[in-house]
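A protein chain is absent from this complex, but the other protein chains hold their places.
Now for chain A:
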Amino acid sequence: MHAEIERVFREEYGRAVAVLVRFFGDIDLAEEAVQDAFGEAVRRWPSAGLPPSPAGWIITTARNRGIDRHRREATREYRHAEAVRLGRLHAGEEPPEEGPVRDDRLRLIFTCCHPSLAVPAQVALTLRLLGGLTTTEIAHAFLVPEPTMAQRLVRAKGKIRKAGIPYRVPHEADLPARLRAVLTVVYLIFNEGYSASSGDRLVREDLCAEAVRLGRLLAELMPDEPEVLGLLALMLLTESRRPARTTTGGDLVLLADQDRGRWDRALIDEGQNLVRRCLRRNRPGPYQLQAAINAVHSDAPTAADTDWAQIVQLYDQLLALSPGPVVALNRAIAVAERSGPATALSLVDELDLGAYYLFHAVRADLLRRLGRRAEAAEAYDRALSLTENAAERRLLTQRRAALT
């Protein structure tokens, strides 16, 4: 039963908070009420059994608890008036549990990712209010002290209240710009879980799962936005390779060396379907193109079968759409496979990425393949001096040692 409640919590927390934020117009009250309701569930469900609609039960209980809290704290006059208003609302209408509920979560996501909030605050709020992660968990995952994270959340919620950040899905004209912020936050959460290897592994894998869950939610709520589908596809396809990405000892395994039998077929199928669905709309964006690149990788039964020409083409499109040295570097890696390391090296050497460890790692690899060992060793050293990530360091050290 405990696991069952845990599951309901993970799935329904964000929905319940979103509904109650609309009802009370107050994030803190909504959160406290929902936590009260889950506390009640932990006490009651083990003996009474799971209610027919756990989500509905949580929302109704939270609403009643919130009104109680409001009454209890109604010391000042306006609070009292508010309690009366809520009491009337309560008597008059049942909160709708389908239909508008979908929009409540979407409204809350756009509120959490409002451009008036700093990005770290956007990330923290989204994980907290939509994902139900505790302050401790978020602090842990982002390697900040817990009091710092607590303060960040308090300040962000304070700003929403004081500055009057609206609970609203932006209008048509503002939607693309605002949606970009939302997608950035979700992808940031995913990458934090995927790329960093220091800290508590478990929580970090949780972050990937959380980002995928948020991605699925967005895709369900905004099925007509191709970049939303693109981001979800990108995350699913990346996630599908996780089982093959590290050895049991925690060492990184590069894409070319991965045991493709260990890739998660279900995630690949879902991701590829999404890629096809969004590309059909013919409004390509950066997430869709990155997803498409990953889809080409997943199509190849072995690394040697990879359709590099198509990948280079997709990178050309991506570069045209969102130019940048990191994209150009990734394109060069694909060019090395299609046209050889010499062509790729001349592309890489034009890039201004001297402070980026991957730039030196890629150069080192190309130099190694060209037989220019001394220069390769030097480039590995530069790369090593620029990364603290233990798994990456081990890989670079091995490659460097193999040179001599």
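Here, a residue touches a chain if its C-beta (ideal position, glycine included) is under 8 Å from a C-beta of that chain, and two chains touch if they have at least 3 such contacts; residues count from 1.
What we mean here is this: contacts and distances are computed from a predicted model.
K.L.:
Assign the chain not included in the display its UniProt protein name, restricting the answer to "Cytochrome bo(3) ubiquinol oxidase subunit 3", "3-oxoacyl-ACP synthase I", "YCII-related domain-containing protein" or "Urea ABC transporter permease subunit UrtB".
P.N.:
Matching "Cytochrome bo(3) ubiquinol oxidase subunit 3", "3-oxoacyl-ACP synthase I", "YCII-related domain-containing protein" or "Urea ABC transporter permease subunit UrtB" to the record, the invisible chain is "YCII-related domain-containing protein".
K.L.:
Which residue among A:22, A:71, A:155 or A:168 touches the omitted chain?
P.N.:
A:168
K.L.:
Among A:53, A:116 or A:322, which residue is in contact with the omitted chain in the full complex?
P.N.:
A:116
K.L.:
Which chain A residues touch the hidden chain?
P.N.:
Touching the chain left out of view, chain A contributes residues 114, 116, 162-166, 168, 170, 174.
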